[in-house]
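Right, chain A next:
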Amino acid sequence: MRDSDFGLTLAAGKTKYRGKFHGLGYLRYPVALCIGSVLAMILSRNQAHNALFLVLAFSCLGGLFGLLDAPFAAAAQVLVYAGAIMVLFLFAIMMFNLREPAPRERRTLRTFLAAILGLVLFAELAIAAVRAIAPGSVSPGEPDGLAGLGRLLFTDYLYAFEITSLLILAALVGALALAGKKEGG
Partner candidate 1 sequence: MSAMLSGLPLVSIVTFLPLAGAVLLVFFRRGSARAVRATALGVSLLTFVLSLLLFFAYDGASGLPELVERSSWLRGGIDYHVGVDGISLFLVLLAALMTPLALLSSWRAVDDRIKEFSFFMLLLETGMIGVFVSLNLFLFYVFWEAMLIPMYFLIGIWGGRRRIYATTKFVLFTMFGSLLMLVAIFVLQAAYSRAMGSPSLTIADLAAVPLSPALQSWLFLAFGLAFAIKIPLFPLHTWLPDAHVEAPTAGSVLLAAVLLKMGAYGFLRLGLPLFPAAAASFAPALSILAVVGIIYGGLMALVQKDMKSLVAYSSVSHMGLIMLAVFSLNFEATEGAIYQMLNHGLSTGALFLCVGILYERTHTRLIADYGGAAARMPVFAGLFLVAMLSSAGLPGLNGFVGEFLCFFGIFAANKTLAVLSVSTVVLSAAYLLWLYRRVMHGPLKDPADRRLRDLDGRELACLVPLVVLMLFMGLFPGTFLRKMDSSVARYVESLRSKAPVVTALELPGRPGAEATALAEPER
Partner candidate 2 sequence: MVRYFWLIPLLPGASALLLLLLGPRLSRRWISWQACLTVFLSFALSLAGFVHLVRAGHGSSGLAKTLLPWIASGSFSAAISFAFDELAAVMALVVTGVGLLIHVYSVGYMAADRAYSRYFAYLNLFTFFMLVLVLASDIVLMFVGWEGVGLCSYLLIGFWFERPAASKAGMKAFIVNRIGDAAFIVGVLFLLVNVGSSSFAAINAAPAAGVLGPGLVTLVAILLFVGATGKSAQIPLYVWLPDAMEGPTPVSALIHAATMVTAGVYMVCRLSGLFAASQAASSVVAWVGGLTAVFAATIALVQHDIKRVLAYSTISQIGYMFLGCGVGAYAAGMFHLVTHAFFKSLLFLAAGSVIHALGGEQDMRRMGGLKKALPTTFPVFLVGALAIAGVPFLSGFFSKDAILTSAFAGGHYVLYALGLSGAVLTALYMFRLIYMTFYGQTRATHPAGTAPHVHESPPVMTVPLVVLAVFSALAGFAGLPVLLGEKANWIGGFLEAVLEPAAHHLALSTEVGLILAATAAALAGIAMAFVFYRKRPDLPERTARSFPGIYRLLVGKYYVDEAYDAVVVRPLVRGAETVYARFDLGVIDGALDGSAAAAASAGKGLNVLQSGLVRDYALAFLLGAILFLGVLLL
């Protein structure tokens, strides 16, 4: 897709790390797939298709996570996001059982405004990204791997971890309380 190529070459052309980019070749496809499916989601008007496009996008992202030396995150991404959460969405779509597709989106002032703002946001994020990688701002090193991650979770982040479990429980109970009620009591 042109969008992604444009973005990557822009970044590559601007920096002096051109040399490091030669490995990007095989990455071109998952990246393109990811961005493409998100674009497809925007364009499609069928909610079920949207959900499936997202599954695709999230799976691609899972692969990228793996490339970033985060195998656990990659697995979680595929299992939880692409698997569980999106299935949940599909269930919801099934429940609505919408016969007709969503109506055509009209190009309103708001949409136009949103597009402009989205572009501005992208520009800002891109600048931020480039600056974040500027020399001296990071000190590369090897992550500790899966065991280190586990150790971190149960030491430094123990409270956060426990609280998240509570959060899940609360979400469970909340969902039951909200949606479980029969209509009209």
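Keep in mind how these were chosen: all candidates are chains of the complex that A comes from, given by their letters.
Convention: a residue touches a chain if its C-beta (ideal position, glycine included) is under 8 Å from a C-beta of that chain, and two chains touch if they have at least 3 such contacts; residues count from 1.
Since the model is a prediction, treat every value here as computed from it, not as a measurement.
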Complex partner of chain A (touching, any copy) among 1 or 2: 2
Chain A - residues contacting candidate 2, complex: 110, 113-114, 117, 120-121, 124-125, 127-128, 131
